[in-house]
Structures are given as C-alpha cells and as structure tokens.
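Dropping a structure here in structure tokens format, bear with me for questions.
With one protein chain withheld, the remaining protein chains of the complex are depicted in position.
Moving on to chain A:
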Amino acid sequence: MCHKIRHPRYWLILPFKMAGLEIISDQGYRIDGRRSSELRKVCARMGVFTQADGSAYIEQGNTKALATVYGPHEVRKGRGKIQHDRAVVNCQFSMATFSTGERKSRPKGDRRSQEMSMHLRQTFEAVIVTELFPRSQIDIYVQILQADGGNYCACVNAATLAVIDAGIPMKDYVCACTAGFIQDSPLLDISYVEESAGAPFLTVAMMPKSEQIVLLEMNSRLHADNMEKVLDLATQGCKDVFAVLDRHVRDHVSESHALMTAS
C-alpha cells in the first residue's frame, strides 16, 4: 500500500506511493485515525513568555504555533502610522525554517507570509476594540514552529489567546478551522497530507458567541451545492475549538486569580 515512516514528530509519506493513498478508508477513518467531523487534539498554554505583554502556544495535532503580543504602546517607528482615533494593529507572520518537511529558505518576507500577515491584521482589527487606544500600536507576532496543515487557523487561535493574556479588550474570541470536501463527504480540520491530496478546502475564522464570520478563505474550486455542508462543518469546528480555548482561559484566570488573592 504505502510506506509510512513514523518519525516521532510527523509522518513522512514517500511520494511515489501516493497513488495508493486513501484519504478516507472504507470504515470512515482518515489517515490519522479521525472520523470526518473530528477535530485534532488541541493543547494550549497562555503566558509562555514573561517579557511580552501577552503570549500563547498552541498545538493542533502536529501543527504548532507561538504568538506574542506587545501593546498597546506608543507608535515607535514612523509617525505616519499614528491614527488619532484608534490603535494601529500590526501583525507579523513567520514560519520557522525547520517547520516544514524541506527547510524553508525565507522564514518571512515572501508573498505567502505577507498575505498571511495581512489576513491576520484584518481579522484582529475587526475584533480588538481599537477605539479605546487612540494614537497607540498593538503588535502581534506569530510563528509556526511545525506546519502540518491549518497554519492560519493555529495562528489565529494562538493570537486570540495571546491577546486575551495581554489584557487587550476584544469583542469576542476569534476561532478558526478548516473544512474540506473529499470523496463526497465534508472533512473537518484538514492536515497537510489531506491538503496536498488536492481536495478543495476552505478556512473560516469566526466569533463563536455571536456567530459572525470574520474571515473566509478558499483557494480551490468547490461546487455550490456542497458549499453549505462544508461551511456548516467549519463553523461547528470553530465552536468546538472555542470550547477548548475557553476552558483553558477560565482555568488559567482562576488559577492566577487564586495566586494573587492568596497573598
């Protein structure tokens, strides 16, 4: 069938065997053993760095992302960026050189990173209450340490936790999830193998409590009849991610609050 070299960190599929690869098996299991509407395991941690105002680390399956937030602070470089009535949100996305199967020569500055940075900035400008901080700047830096599909989603989820950790007011969480359509069934939370198999997939970032979509991205072709199913599955996935993140935030806040009030 196909040889899987099981490296402790990620699976490496030899290319010449990909013709016999089944994304979904006959019993309905995917390559990593999930069902079609199951999310990958989400582990999160807030307050990773003490020197940043806010920071968070998230693992979604094998995708690992680290986010740090600085701000709001005085606009440092370039007085031209100052907005007199709201804060400027500055996002930077980068991928570590060791994050992909082949070493990445340009961690940031290439077109894809700039596009991702712009998407992140649009996402967070819509959610952060910037009117409270005129003339200041909020910096969000996200780095992918290991890429296994769903890079943008891991970034958004990590940055949400980091912004909450920094104490910057937001209207709601922003949770992101991908959903694809392979072999006539919608799949939730696409991994890198499923992405490279060529199936159409879309990425949704939404505010789970108010059920508003902040960003929707799709770069492939999907028949309009299937769109609703896939979108519903993605929104359900976002709500599942929200449930995990919210529980983590509550645990973190109650633990820290107990430490502070115990003295």
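We adopt the following convention: a residue touches a chain if its C-beta (ideal position, glycine included) is under 8 Å from a C-beta of that chain, and two chains touch if they have at least 3 such contacts; residues count from 1.
The definition used in the following text is that contacts and distances are computed from a predicted model.
According to UniProt, the chain absent from the figure is "Exosome complex component RRP4", selected among "Acyl-coenzyme A oxidase", "Exosome complex component RRP4", "Serine/threonine-protein phosphatase with EF-hands 1" or "Aminotransferase class I/classII large domain-containing protein".
Set against the missing chain, the residues A:42, A:166, A:204 or A:241 yield one that touches it, A:166. Considering A:35, A:112, A:229 or A:257, the position touching the chain not shown turns out to be A:257 (whole complex). One of A:28, A:101 or A:134 touches the chain omitted from the figure, and that residue is A:134. For chain A, the residues touching the chain absent from view are 50, 53, 71-74, 129, 133-136, 164-167, 169-173, 207-210, 246, 249-250, 253-260, 262-263.
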